[in-house]
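And now, chain A:
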Amino acid sequence: MSVFSETVDWLTDSTHWSGDDGIPHRLIEHVGYTAETVAIASVIAIPLGLWIGHTGRFRTLAVALTGAMRALPTLGLLTGIVLFTGIGLTPALIALVVLAIPPLLAGAYSGLESVDRQTIDAARAIGMTEWQILTKVEIPLALSLIVGGVRSATLQVVATATVAAFVSLGGLGRYIIDGQAVRDYPQMAAGSVVVVALALVLDGIFAGLQRLALRSRPSLVPTSA
Partner candidate 1 sequence: MTWLFDNFDYVWSLTVRHVWLSAVPIVLGFVIALPIGWYANRHPRLRGTLLSAGSILYTIPSLPLFVIIPGIVGLGILSPLNVVIALTIYAVAIMVRSASDAFGSVSPAVLDSASAAGFSPVQRAFRVELPLAGPVLLAGLRVVSVSTVSLVSVGSLIGVNSLGSLFTDGYNRNFMTEIVIGVGATVVVALFFDLVLVVLGRVLLPWASASRPVRSTVTPMMSFAQHLRGGRV
Partner candidate 2 sequence: MIEYRSIGKTFADGTEAVGDFSLQLPSRTTTVLVGSSGCGKTTLLRMVNRMVDPSRGQVLIDDVDIATRNKVELRRSIGYVMQHAGLLPHRKVIDNVATVLRLNGVGKKEAHNRAHAVLETVGLDSSLANRYPSQLSGGQQQRVGVARGLVTDPNILLMDEPFGAVDPIVRDELQQELLRLQRELDKTIVFVTHDIDEAFLLGDQVVILKKGAEVAQVGSPADILAKPANDFVRSFVGLDKGHRKLHVEDRDGTRIVVDETGKATGVLAE
C-alpha cells in the first residue's frame, strides 16, 4: 500500500528527526506534559481517593462524579478552558489535569475497597492507629490497583495531550493537527504511529509495575495458635 510506504518514508526521513519539529523533541515534549499532568493530578486525586476509600465517606458522590466526568467530552473541555483562560501551556495543563483526576481517584478508592475488611479489623484490634493501618496495611495491599489507576491516567493523558495540539500545545499531536491543515496524510499517520508506540510502551511498563506491586504484597496471615 502506498500509504503505508509513504508513512514509512516519512518516518525514516532524517530531517524529521532533528530540530524543534523533529520526532525526538516532540516526543520529549509529549512525555513531559504527561509526566507533569500525572504528577499534579496524582497529588490531588490519590490522597483524596485514599481518604474516601479509608473512611468510606462521600463514596457515592465520588462514584457519581467519576462517572459524570467520563461523560464530559475532552475536546470540549480543552477548548473551553483554553478559550476561557487563554492560549498557553498552563490552561491546557489545567484541562489535562482535570481529565486525569477520575482514573486516579477511582484507582485509589477502589484499591482500598479491595482490601479485605477483616484484615483491617484485625489490624485495628491489635492496636494500630488509623494512619498506621493506612500506610502499613491498606496501601501495600491496594498498591496494584492504585498503580493501575496511575496507568490508566497516564494513557488517558497521552491521548488527551495528543488532542491538545489543537489548542496549540506541542507534543506529538502537532503532526496530526499540522498535517491535517496541509493535507499531509503521511505526516499525520507517522505522528499517530509514534503516539501509539509511546502508549503501548508506557502501558507495558505500567503492566510490569502492577505485577511487581502484586507480587510484593505483604500477606498478612493471622498467627494461629
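Behind the choice of candidates: all candidates are chains of the complex that A comes from, given by their letters.
Criterion: a contact is a pair of C-beta atoms (placed from the backbone, for glycine too) under 8 Å apart; a residue touches a chain by one contact, two chains touch by 3 or more; residues count from 1.
As the structure is a computational prediction, the values presented were derived from the model and not from experiment.
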Numbered candidate touching chain A, per complex, among 1 or 2: 1
Residues of chain A that touch candidate 1 when the two form their complex: 1, 3-4, 7, 63, 66-67, 69-80, 82-84, 99-100, 102-104, 106-107, 110-111, 113-114, 145, 148-149, 151-153, 155-156, 158-160, 162-163, 166-167, 173, 176-177, 180, 185, 188-189, 191-193, 195-196, 199-200, 203
